[in-house]
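Note that this complex is displayed minus one protein chain, with the remaining chains in position.
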Amino acid sequence: MSGVFSANRAKISERTLRTDRWWLQPAFIVLVLSSFIVYATFRAFENDNYFSGANSLISPFYSPCLSKACVEGASMVGTPIGILHIFGATVSPSLFILLFPLGFRLTCYYYRKGYYRSFWMSPPACAVAEPHKTYTGETRAPLILQNSHRYFFFAGLVLNVFLTIDAVLAFRRPDSSGQMHWGHVSVGSLVLLANATFLWLYSLSCHTCRHTIGGRLRNFSKHPVRYRAWTYVSILNHKHQNFAWISLFGVAFADFYVRLVSSGSISNFFFF
Amino acid sequence: MTSIERHEYDVIVIGAGGAGLRAAVEAREANLRVAIICKSLFGKAHTVMAEGGAAASMGNVNEKDNWQVHFRDTMRGGKFLNHYRMAELHAKESPDRIWELETWGALFDRTKEGKISQRNFGGHEYPRLAHVGDRTGLELIRTMQQKIVALQQEDGKKFGSMEANIKVFAELTVTEILKEQGQIAGVYGYWRESGAEVLFEAPTVIIATGGVGKTFKITSNSWEGTGDGHALALKAGANLVDMEFLQFHPTGMVWPPSVRGILVTESVRGEGGVLTNDKYADNEAEADRWYLDQDNNRRPPELLPRDEVARAINSEVKAGRGTEHGGVFLDVSKRLSAEVIKKRLPSMWHQFFELAGVDITKEAMEVGPTCHYVMGGVEVEPDTAAAVGVPGLFAAGEVAGGMHGSNRLGGNSLSDLLVFGRRAGIGASEYAKKANRIPVRESSIKAASERIEAPFSRVGGENSYSLHAELQEITHNLVGIVRTGAELKEAIERIAEIRKRSANVSVSGGRHFNPGFHLAFDLDNMLLVAESTAKSAILREESRGGHTRDDFPGMNSKWRQINHISSFDGSKVNVRAQALPAIPKELYDLFDVHELEKYLTADEIAKGGSK
Partner (left out) sequence: MARNLNMRIWRGNATDGGLENVVVEANEGEVVLDVIHRVQATQMGDLAVRWNCKAGKCGSCSMEINGRPRLACMTQISSFAEEETITVTPLRAFPVIKDLVTDVSFNYRKAMEVPAYAHPTNLAPGEARMEQVDVERSQEFRKCIECFLCQDTCHVIRDHEENKKSFAGPRFFIRIAELDMHPLDTLRNRKQTAQTEHGLGMCNITKCCSEVCPEHIRITDNAIIPMKERVVDVKYDPLAWLGSKIFKREGIV
């Protein structure tokens, strides 16, 4: 017997005496994250319905589109990656970039808390005994790789730049001759803009960001500008959990919207 | 006889508050082997509760401040009953003691220039209190706790064992100071956890056991404040000086009942809190009327010495102008914005919100007088903190008397702990290095052990909880903030009665962590303290500082020349008058003669201080 049932601890047979519904939160997180994973996997492999040239919309799951397999007009910075086939199927261009946000979120300090608690039940909730016999935390492979978070953070910043450009480009509308004109606003452009904003908030509120911008300093007073920046990032950081969820929903929704538009299920409404 | 746990040390420090820890550091740095004994866990001593700050004339905020000004303020606060030498040493040495803490890792709040910030406090002419938000006591304790760990780590490197030369014995109560051939030989006590008895042999003992608040019904002190050190010293043959002087803090929480007595830091008033009450308009002028003092009009009224504030509140309440729970309202929300309150008084906000459901940024707090500090204590030699009359015994901190006279200024206690804690450490070390050790006789051990066993061997005797409650009722009503001769007489008789009954206390349950058993011992100490206080109070026929006689209002310069010395003859406390040492010329000259006329007799003024 170990943990709270160790011989020298107070003899109590329950693994927790909490009277609230402590299992609700982990259960909820399992549900939401699983749904997202299922949807994202489906979309990543779908390799279709991610771009609508007429509406200047591209799904955040597919941008920047780097593969020669990308549909006409979808790639912004060229297609350095050739077409790959695995078991005869074309590898979706989404996979080349989705790796980065995936790694970013997987190593994110907040998501770590979320999935360690809900999926791994380590611990399922505070003061609720966990089911595992042994525990080594993040000291060994693979979890020691969590320390790579900062690299994903920087990759995430690059992606944010692309998605921001995507959002800006969406404020165009082609005329009947196919000529693009600026200054138009559609639902889709707002969706991409919101998505990019949420992603920036998510990245800027990141703990690594907070550390890099000023947290690692010993003397703030010698670096007034970085200190100022650190205080702002700290304010955002306080809400990192919220931004993590909002941006997750944001990305999924943006993708879903683009899918609906590009598959022709709905048409993108232009305000002007 | 069963074998008991035994230890041998050079210096034993009873108490792990500010004074005890500071003394221990000094003794260890003098290369002696030191034991620190305390009743609760390490780092929990009463000192953690101090909020406002530690007074030291560093002059960081107002450079006109210096030790002379601090000395003057201290003497004025104590109404010149202070031992001048203690007040002098304290004023001179506090800045160094504060700075020293910084080298051990303390992080005080800062001024713009990066120095230690200092704040205003009642009775101090300049901003003088070094502070950390409103948790200065915690900072002090933690810093010294960590300094002790630092010393232990050094020992670990040098000797291979961290606890070889300085060790903390936490949750151990000392029940007796042992003497052989008229000098200190050790202490005896029991582990609170197991009830097992322990003998410590050492040529020197430093008492640093803090205060006596638990003798009273409403107090800011924790359960530890049972006057153990006062009683231990009395029984060991030392004297207590001026035990009639107790400080009732004017602003303790009075509602809800569960938080009765808990202190609202004086800095609430320092930061601009306004006292208001039901009947009067909520404006400051009205509120200030309570303690308008012609001599002190230059200072904001909230910053007057606390005894005056306490008495003013008491008379307001007695005159029927208090709140329904017998207090008055203290309001910070009037002058300060919510953010400022939360920033400057964070733990106060926290405390009221969580304990009483009161949001002090929006509403007033309900406050009233609470027993807070004892000025009286063990009579010591100022320079060495050696207890008068008992070779090898030392005392520092709240348990020592003389430093604060008839009333302590806020913030002077924390600095007192540091200054005299260190001095006690030095004094004890010097004594210990020369002392010849006398082993404790088996008969002494047997007697001490029998005393511990006694309450278990009785059945159906008195219950210590109810005796304690009775005692508190008596002290609160008869020896409290305002006293009369008749009431004190009654108190003395009734305390003696309880003392008789307490000899018959029995406890249920075993020795294993048994609070009923623990209280039985504390009770005995509180009874001695109460007796000493009542007997000193009945003699002093004047009102001064923390001693207010309804039948003798006003100060009388004749009484200023007198200390009341309590001693114990084995069955009762005896109190006698003793002349206060005269102030030497160079200190005397620090004052304006007109001011001195308020305190000294014409004869003393004519002499102009002793040479």
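A and B are the chain letters, set down in written order, and residue numbers restart from 1 in every chain.
Keep this in mind: a residue touches a chain if its C-beta (ideal position, glycine included) is under 8 Å from a C-beta of that chain, and two chains touch if they have at least 3 such contacts.
Given the structure is predicted, the values throughout are model-derived calculations rather than measurements.
Asker: Check each of B:Ser57, B:Ser222 or B:Thr475 against the chain that is not shown and name the one that touches it.
Answerer: Only one listed residue reaches the unshown chain, and that is B:Ser222.
Asker: With the full complex in mind, choose from B:Gly389, B:Gly461, B:Pro515 or B:Pro581 the residue touching the hidden chain.
Answerer: Answer from the full complex: B:Pro515 touches the omitted chain.
Asker: Just name the one of B:His350, B:Lys446 or B:Lys572 that touches the chain not displayed here.
Answerer: Per the contact definition at the top, the residue touching the missing chain is B:His350.
Asker: Need a quick check: the contact residues on chain B for the chain that isn't drawn.
Answerer: Per the touch rule, chain B residues meeting the hidden chain are 40-44, 46, 48-49, 58, 95-96, 99-100, 102-105, 107, 109-110, 113-115, 117, 132-133, 135, 138-139, 142, 146-147, 149-150, 152-153, 156, 162, 170, 193, 222-224, 255-259, 262, 347, 350-351, 354-357, 463, 465, 507-510, 512-517.
Asker: Counting contacts across the full complex, list the positions on chain A that touch the omitted chain.
Answerer: Those residues of chain A that touch the unshown chain are 2-4, 6, 8-12, 14, 16-20, 109, 112-113, 116-117, 122-123, 126-127, 129-130, 132, 134-139, 143-144, 147-150, 207-208, 210-212, 215-221, 227, 237-238.
What we mean here is this: only the chains that are shown with their structure count from here on.
Asker: Round to the nearest whole Å and give the separation of the Cα centres of chain A and chain B.
Answerer: 58
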